[in-house]
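A single protein chain has been omitted from the complex, and every remaining protein chain is retained in its original position.
As written, the chain order gives the labels A, B and C, with residue 1 at the start of each chain.
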């Protein structure tokens, strides 16, 4: 399961997608909307995605992880649109025979996703909006 | 939420328990029953727990993790009784402001849990039962 | 040749549209496109980074463009 969605992410469905009889470990990462950035209160987050390229890049990252760790199954779902505090922006699930690989692979996936997947985040504060990371 | 249960673990409820407005990351570890141990097919797993001490030790591990990482909330639920292939034996969820700490804290918790929490696992094979790790 | 460029995030705001029809010399490469865009829209120069994607992949600076390519301007990404 590799997808961009405008609906709230169903975390349980993402986890269910990596169930495998040979898996002894599932690691799940959920990126949620925090109520602040550098101590400034955030009201809302808007995520924009270049859907076709984002899905292609997420699939490439999943393939890279699978080449490097003994992954049974992997799922990556990223949300776009307007998100409220506490909502999940991304859910990643990885199943492996043993636990260490599940942690390593899941962390690799979120770290790489943040570097290469064409998704943008605009933070809405009381005094205006900021495209995160756009400016030095 | 720190608990030993005989019922199937509700993963979503464990995740919901660590929701926090200041959290930007949730890491979840699910230990599931594999269909094999060293290439030998496993039919079923039986978990036995010294409940009162297990809960006390899980709480201590949660406290140690909270002292070491900026954890918002932590939940640890371990199941006991008879488990089938694919079922979750343990679900750990940790919420933190940033992602790296969520991975580190969650891995610390499962690693330490496996060392100190008084829970025992009996693997049932077609040709007999084995208490895991009991003998060298 | 004329290329179509998809715009996202802050580049959409800087250029004021989500699609841009843009005139380029035949066989222009990615470097030329970036230079030209930065000259036409100076605010692009202030971004932390600016990449070009061609057909859903990051393009190298020397990559030659064609009118059929699906081109996108990629400002600093920030998913997750």
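Rule of thumb we're sticking to: a contact is a pair of C-beta atoms (placed from the backbone, for glycine too) under 8 Å apart; a residue touches a chain by one contact, two chains touch by 3 or more.
Everything quoted here is computed from the prediction, not taken from an experiment.
Enquirer: Of the chains that are displayed, which are in contact with the missing one across the whole complex?
Expert: B
Enquirer: From the listed residues B:13, B:53 or B:82, report the one that touches the chain absent from this view.
Expert: Of the listed residues, the one touching the omitted chain is B:53.
Enquirer: Residues of chain B in contact with the chain that isn't shown?
Expert: Touch with the absent chain occurs at residues 31, 47-50, 52-54, 56, 78, 89-90, 110, 113-122, 131-136.
Here, only the chains that are shown with their structure count from here on.
Enquirer: Measure off the straight-line distance from the CA centroid of chain B to the CA centroid of chain C, and report it in whole Å.
Expert: The mean C-alpha positions of chain B and chain C differ by 48 Å.
Enquirer: Once you find the CA centre of chain A and the CA centre of chain C, what distance in Å lies between them?
Expert: Between these chains, centre-to-centre, one finds 25 Å.
Enquirer: Could you say which residues in chain C touch two or more other chains, in rising order?
Expert: Correct list: 80.
Enquirer: Return the residues of chain B touching two or more other chains; collapse runs of consecutive numbers into ranges.
Expert: Correct list: 99.
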